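Here the structure is laid out as structure tokens; the discussion comes afterwards.
What you see is the complex with one protein chain gone and the rest in place.
Moving on, here comes chain A:
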Amino acid sequence: MKHYEVEILDAKTKDKLCFLDKVEPNATIGEIKSMFHKSHPQWYPARQSIRLDPKGKSLKDEDVLQQLPVGTTATFYFRDLGAQISWVTVFLTEYTGPLVIYLLFYFRVPFIYTPKYDFTTSKHWVVHLACMCHSFHYVKRLLETLFVHRFSHGTMPLRNIFKNCTYYWGFAAWMAYYINHPLYTPPIYGEQQIRLALIVFLFCQIGNFSIHIALRNLRPPGSKTRKIPYPTKNPFTWIFLLVSCPNYTYELGSWLGFTLMTQCLPVAFFTLVGFIQMTVWAKGKHRSYLKEFRDYPPLRSPILPFVL
């Protein structure tokens, strides 16, 4: 069996960083990354981007050496992706924040409102309901992160955790401040409005969860395969007929429900910003589905049926 030689150059300076000889032809990029890590311990595999071309796309960990367009002496280019942090860590941190922060406002912890209100509770029952819904939502997200989601990427750049936490924690504090404020005004249409909002919210929470389960079941444990999602027996997944990313559709629905329930402008802003971001993600996902699968159902829109 012929062995390969692998040299790794810096993509920017073209300096020779590493030379590996006697590499197995069926070695994967992932294995090569581990070997590279041994000679450069500060660059753990997650922060290595290995490419065939200095300006090209990163090769995947699963790519096999002998299947790449390289000679028996393969030259790869390396780029440092910077400090990385795992997706799970980021999700857990960014979701725990809102859960805790909202409760601080709900219990009217000192230094938020006027001292005479410290540790009092709101007289409006919708405020208690809102707290339950908000907390339920983030507990659900935490549990999904731990037990449901199968991530394609292990890590993301470290700076993302600061950006993401600022977004989630900041908005949570802003919304919670008003909902739990002593001068909070409950919804104009009272019980009717709150009831409708609760139904919408719960419906979308179940929907969102159903989609997460369906997506998880597409992918065997530990794998990174991508398949077209289809409706299952669960009626909440039938929306796949019309939409590529119904998890985002349901998420939007949940927050619209919460906005209606609390009748709070900051919640509406949060819903709007979230909707914009999810639309960007949905469009990207929809485009990659179209690129990858020739037979992708043409009726589907990225996030809103027929519209967006």
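As a working rule, a residue touches a chain if its C-beta (ideal position, glycine included) is under 8 Å from a C-beta of that chain, and two chains touch if they have at least 3 such contacts; residues count from 1.
Methods note: contacts and distances are computed from a predicted model.
Think of the chain that is not pictured: of "Glutaredoxin-C1-like", "Protein O-mannosyl-transferase 1", "Large ribosomal subunit protein uL22m" or "Very-long-chain (3R)-3-hydroxyacyl-CoA dehydratase", UniProt labels it "Very-long-chain (3R)-3-hydroxyacyl-CoA dehydratase".
Considering the full assembly, A:264 is the residue among A:59, A:156, A:264 or A:278 that touches the omitted chain. Although one chain is not displayed, its contacts with chain A can still be listed: residues 178-179, 181, 183-185, 188, 244, 262-266, 280, 282-284, 286-287, 290-291, 298-303, 306, 308.
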